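This is the structure I want to talk about, given as structure tokens.
All protein chains but one are shown at their positions in the complex.
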Amino acid sequence: MSSVLEVRDLKKSFGGIVAVDGVSFGVEEGEILGIIGPNGSGKSTLFNCILGQLQPTAGEVHLDGRPVTGMRACDLNRLGVSRTFQLLQIFPQLTVRKNLILAGQEHQGTMLSRLAGRPDAGLSAAAERMLGFFRLERLADEHAADLSYGQQKLLDVAMAFMAGPRLALLDEPAGGVNPTMLASLRERLQAINAEQGSTFVVIEHNMEFVMALCNRILVLDEGRVIAQGDPAQVRRDPKVIEAYLGRS
Amino acid sequence: MRHSRSLAAGIMLALGAAFLVVAPLGLKPYGIFILSMWAVMTIAAIGLNLTLGYAGQISLAQAAFVGIGAYLTAYLTTKGWPFWSTYMLGGVSCFAIGWLLGYPALRVQHHYLAFVTLAFNTLVYLIFRNEEWLTGGIYGISNVPRPVVLGWSMNGPREFYYFCLAHLALVSVATWWLLRSPWGLAFVALRENPIRALSLGVDTRRYTLMAFALGAGLGGISGALYAPLVQFIDPTPFALGLSLNLLLMVVLGGSGYFFGPFLGAIVAVLLPEWLRFTEGFYLMGYALLVIVLMAFSPSGLLGLADRLTRPAPRGAP
Partner (left out) sequence: MADLLQLLVAGLATGGIYALVAIGFTLLWQTSQTINFAQGEFVMLPAFFVLIGMGYFGLSFWPAVALGGALSVVLLGLVFKKLMVEPMIRHGVLPLVIATIGLAILMKEAVRQFYGADAWPFPVLAATTDVTVFGAVFAVQSLVILAICVAVVVALQLFLGGTRTGRCMQATAQNPTVARLLGIRVERMILYTFLINGALVTVASILITPIYLAKFTNGEWLGLYAFIAAIIGGFNQVRGAIAGGLLLGVVDNFAAVYLSSQYRTAIPLLILIVVVLFRPQGLLGRIEERTV
């Protein structure tokens, strides 16, 4: 089996504070890896370093065996790595459909061919499919600002999958989503994973969600990996229990 | 409801276009001159609207580009170059300089960017004023010829007005095409949420530079028309004042709205002529209007109209 993503000894410090302290892990093709850990354990910073939004202080990131450390987020995205953010990041002024088209258009042709080409960059059908898949068809022409929070969250996730990524990094996809919507979100994610064979890395606080969704879980505390394994193993690991209970 | 809204907009648009075509028949030369000036300034404002309104990058240097376009055309056409070549040159060189001016925008935003572009504008103005061997200094360049198109002289005020109007139409169509292409969406994404845009593969760096370059290029084209319109240019019109005025035009009309610059230029160029009897009070009223509008509708007059006529959202709570 080949690693889609390989992170080696990644470090990030802000001034004197070390947020990520030598994290290494690999993600296999088709895997759903969960990353959990108490607040401030460096999960989001790890994502931002992998995705070129922050420059890592040290360490390497490889995508399909190719070094991509510090590569700009837009270039990484066009190599097939997409993401969502911890806080909702959609374009409220645009319609739902336009949000989706935007999420796919930069993967079509060149800048010049896009200027000369069709306004939807030939993505109408793909957007329609994605709307159907996340059950947003009815809202296609509403401004994203007018959606409910749960619907916006679905749109946010849908945007990450619009270009058919090889690897998707989702930062707290379940945060603030109500239980009914949560089940449908998990089921949608698993469907994408099964149908497209895409690989996920998911940061999540909702234990139930993460245990049900992921094949393997990595536990971060104070910027270090303190445990990893399948959901059952992690659940029993005393270090994990201590990291969570020792703090609260 | 939505349907009737676009119908009303369409009717107003058709009436406006008809007015622009018929108006010079009933106007004295000075009125035609003012209307031509409106067309020329609208082109510059359309450029700034691309940079500021759509891509969200503040620029206080648009007057410098109008100036560069105007000086290039004035200098070269008085030396015997044909107009179309200086027109192209004005657009292209401003595009290139605008691209370079975009680099600071990659590092700094908002007020920093405002003051850097402002500094650039003032530097260009100083060059216009001081490099007498090239620009004629404070004496400027006079007797700028008006072009001849296909053997047809554009010398008369009416002919030149239609010439400007045709260019405005051309620029409008090109801009409209650009904005409904994926570029328009990428510009808005850049304005609304650059970090998310970047994560969706939008090369924000290249689009930022492009937004500056395109806006500047249209400034250059506007300048290339300005020189033969007034036929005498000196440094004064291209000082910071015009940049501020163009910025206010865009914001007043409605930044990020396609027709915002058209409306803004009406308020800034045409209204003062109609309200001449108010003398200096006009500018004060204009300034007050800007302040009040920013308090109640930062998206300008068109934003206000949009909000007042928009139907309530369907569906979601």
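Going by the order they are written in, the chains are A and B; count residues from 1 in each one.
In the analysis below, a contact is a pair of C-beta atoms (placed from the backbone, for glycine too) under 8 Å apart; a residue touches a chain by one contact, two chains touch by 3 or more.
These numbers were taken from a predicted model, which means no experiment stands behind them.
K.L.:
Using the definition of touch stated at the top, determine which of B:120, B:187 or B:262 touches the missing chain.
P.N.:
Result: among the candidates, B:120 touches the missing chain.
K.L.:
Of B:20, B:35 or B:247, which sits in contact with the chain we cannot see?
P.N.:
In the full complex, the listed residue that touches the missing chain is B:247.
K.L.:
So that we can see where the missing chain sits, which residues of subunit B does it touch?
P.N.:
Per the touch rule, subunit B residues meeting the hidden chain are 58, 103-104, 107-108, 110-112, 114-116, 118-120, 122-123, 126, 129-130, 195, 240, 244, 247-248, 251, 280-281, 283-284, 286-291, 294-295, 298.
The criterion applied here is as follows: only the chains that are shown with their structure count from here on.
K.L.:
Counting in whole Å, what is the centre-to-centre distance of subunit A and subunit B, each centre being its mean C-alpha position?
P.N.:
Using C-alpha averages as centres, the distance is 41 Å.
K.L.:
Given the complex with subunit A, which residues does subunit B contribute to the contact?
P.N.:
Going through subunit B, the ones touching subunit A are 178, 180-183, 185-186, 188-189, 192-193, 195-206, 313-317.
K.L.:
Going by the contact rule set out above, which residues of subunit A touch subunit B in the complex?
P.N.:
Answer in residue numbers: 51, 53, 72-75, 77-78, 82-83, 85, 89-94, 98, 101-103, 105-108, 111, 114-117, 119, 121, 138-139, 142-143, 146-148, 151, 159, 163.
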